[in-house]
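Note that one protein chain is taken out, while the other chains of the complex remain in position.
Labels for the chains are A, B and C, by order of writing; each one numbers its residues from 1.
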Amino acid sequence: MHLGMIGLGKMGANMRQRLINAGLQVTGYDRNPEVSDVPSLQELVSALPSPRIVWVMVPAGAPTDSVIGELKSLLSAGDLVIDGGNTRFSDDERHAADLAENGIRFVDCGVSGGVWGLKNGYGLMAGGESSDIEELMPIFDALRPEGERARSFVHVGDVGAGHYAKMVHNGIEYGIMQAYAEGYELLSAKSSIKDVPGTFTAWQEGTVIRSWLLDLVVAALEKDPELKDIAGYVDDSGEGRWTVEEAIANAVPMPVITAALFQRFASRQDDSPTNKMIAALRQHFGGHAVKRPTE
Amino acid sequence: MHLGMIGLGKMGANMRQRLINAGLQVTGYDRNPEVSDVPSLQELVSALPSPRIVWVMVPAGAPTDSVIGELKSLLSAGDLVIDGGNTRFSDDERHAADLAENGIRFVDCGVSGGVWGLKNGYGLMAGGESSDIEELMPIFDALRPEGERARSFVHVGDVGAGHYAKMVHNGIEYGIMQAYAEGYELLSAKSSIKDVPGTFTAWQEGTVIRSWLLDLVVAALEKDPELKDIAGYVDDSGEGRWTVEEAIANAVPMPVITAALFQRFASRQDDSPTNKMIAALRQHFGGHAVKRPTE
Amino acid sequence: MHLGMIGLGKMGANMRQRLINAGLQVTGYDRNPEVSDVPSLQELVSALPSPRIVWVMVPAGAPTDSVIGELKSLLSAGDLVIDGGNTRFSDDERHAADLAENGIRFVDCGVSGGVWGLKNGYGLMAGGESSDIEELMPIFDALRPEGERARSFVHVGDVGAGHYAKMVHNGIEYGIMQAYAEGYELLSAKSSIKDVPGTFTAWQEGTVIRSWLLDLVVAALEKDPELKDIAGYVDDSGEGRWTVEEAIANAVPMPVITAALFQRFASRQDDSPTNKMIAALRQHFGGHAVKRPTE
Partner (left out) sequence: MHLGMIGLGKMGANMRQRLINAGLQVTGYDRNPEVSDVPSLQELVSALPSPRIVWVMVPAGAPTDSVIGELKSLLSAGDLVIDGGNTRFSDDERHAADLAENGIRFVDCGVSGGVWGLKNGYGLMAGGESSDIEELMPIFDALRPEGERARSFVHVGDVGAGHYAKMVHNGIEYGIMQAYAEGYELLSAKSSIKDVPGTFTAWQEGTVIRSWLLDLVVAALEKDPELKDIAGYVDDSGEGRWTVEEAIANAVPMPVITAALFQRFASRQDDSPTNKMIAALRQHFGGHAVKRPTE
């Protein structure tokens, strides 16, 4: 099998490597010529056998929109595009319809595993036509961990369902990380706890809360036991926001995942207007002192 | 009627004045001789007619414990102590039992109104024996706003119930302030809102959310329309914590008041260990960049 | 001044009456012929002097879309439509652009006050061109409470800003109601509180948390002291959802208003899938007993 991989960043380059390790043939394209196998999308397309299979692994939003727009004109009827990025599920239907105008097929695939996927394999959640998914199984089987397929791959539903499942996966991830982090903060605040890193380490086997993320907590604390070199500033790349938007759209109460999302928003504020207003109110009704911004 | 007032800070001094304005006689004592009417607690007690009535208005915790301990030895059987401070309800029973050993009566009274109480009158929530409360009604009627008694005074229950009601009052206050403050932050973040202070001002009449705290929001924004001179640092004096502790003890879900409490905790952190851990985890699984503390 | 009022439900009928009471002339139209002044929108338009002023007061979404679509063809260049319903701010720009194709002007106006507005006057938040707002001031002045204009009316910004402010107003309202309700639940759970309705009543004057919504809490408890005749089922009409969507879009942490929204979602569930899953997990790891749905 020979496929194209567009986007050779942290994720795409590793996935290309894992596919090659499994015996597949991959031609990669990246805007950065230093890492690209071919000089242009046009040449990527020319290099592939027909029907062509192209895996898109570029940032969600405008970059993915742009690549899919180009592929619409470069590919031919019967070719197949997989979007493996973190695209909002609601964009998938639009992309699929757009490509379908030229007879090009579309599958979305949520990919989890981060920088560890090259070694461990990736968890995969796919959306699209069953026949398309079936055709792509050699690729999925190469990307996912060895062992029982059902434990690392799922055909979730029609186009968009794969990214939907990945979005929820990331929402859950927000909640789990926040749970460990709150526990870390409380243990760190308590002077009677003499060995915070050791406590997390001891949770890795036998306990109810053992997990891969816990292993990463331990790795982080091994490297920097008090996290002195890391500021409490947390970005978000959209999936958490979309998860809560979907909670709202479906009237699903989602207090934990939402709290984890808001924690990130707050982490990026120099000063909180909400807190300033509360401080101002306390001053006005109770004569409580306020701090000035420079204090 | 002639009573003693112990503690002549922001609250106590104003309350003494309001009582005097209403025609009552008040002898005040404060550790600070410059504001005190008498040089010692002993002389305060000597100045009062029997049975003596003493209103304690000092900070909750150790200061109140200390004053009540002194009064136990200075007062006589039949005298009556009112604790009007923000004492935790669970301390009231202890204080009452302690004073009762010498035949001294005890009433707790939550007082709301802040620095505006001198002018507007105070909202009062009392706990204790009905006969004791009855005896104190001239004091309560002088302190509360004119008009129908039931709108500003309640006998909530036995000793401790007054402070319990005041504690819940303050918990509700946390939630309301946070609600306005969140609305303020969103309006401030939205560039299409051309007049944030004017919007709050326009909510003062006719709307569902008009309130006294809203009037204070307006006053705060009149003074400093962008709250530039106020840091987002918010203290807490205990009632919010106790409210949530009681929510836990009684298995009452209390998401809003608790969120408002946690907002205050977070406002006082230079950097959040929780956020540092989440940033560390994202770095470990996704290779996401972290900020260093100095950035 | 003579204007048309479309939609004579709880809000529209009262507003027509308040405008008439103030000496304005109002022709009302409603799909229900029993309450309508004219038999059709066409006749409403014919009855009005030029340039016509039409206030739309129908449910947000499809009903408002439909009425505005009809008005586009019935009205003439220079006429002016006000949408006073609870339309999502993002729809306003679309409505304005649609009407502008025929030269028809558009103003959005958030209206607060509920069924009490007829008597008390309404709080108003308007968005649109300053010249249009100026022209409508006699209407706004008639609808709002007497007294200083700035306390019940604001021109918030361009088209959409009025509904945006009203949306935030309702989000704040969610938070405030939830704060009082949590306090109510805790007081009700505590056996030492002998008079829950009396406690709320006593908060109406002098306290920091006095408000119009508190007055309604008192009214509700006067009518039904234990709320025995009311099920804990709470609808939502959209503004709370939109507020949280905007919080997400603007990266504003909004824990209190969001918690209040989720509380409503949860109130409408017969059984919570989230809770079922947690019960299932406890059974699996700890052997804890689960309840069956029929228990």
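For this structure, a couple of remarks:
Basically, contacts are C-beta pairs under 8 Å (C-beta built on N, C-alpha and C of every residue); 3 or more make two chains touch, one makes a residue touch a chain.
Predicted, not measured: the structure shown is a model, and the values here were computed from it.
Only one of the listed residues, A:Gly9, A:Pro138 or A:Gly157, touches the absent chain: A:Gly157. Where chain C meets the omitted chain, the residues involved are 10, 114-116, 177-178, 180-182, 184-185, 188-189, 213, 216-217, 219-220, 224, 227-235, 255, 263-264, 266-267, 271-288, 290-293, 295. In the full complex, chain B makes contact with the omitted chain through residues 208, 241, 244-245, 248, 251-255, 258-259, 261-263, 265-266, 268-269, 272, 274, 285. Listed for chain A, the residues touching the missing chain in the whole complex are 112-114, 117, 120-125, 144-145, 147, 150-158, 160-161, 164-165, 168-169, 171-176, 178-180, 182-183, 185-187, 189-190, 192-195, 198-199, 201-214, 243, 246-247, 250-257, 259-260, 262-263.
In this text, only the chains that are shown with their structure count from here on.
Comparing the centres of all chains, each the average of its CA atoms, the largest separation from chain B belongs to A. With centres set at the average Cα position, the gap from chain A to chain C is 38 Å.
Averaged C-alpha coordinates give centres for chain B and chain C that are 33 Å from one another. In chain C, the residues that reach two or more other chains under the touch definition are 208, 251-255, 259, 262-263.
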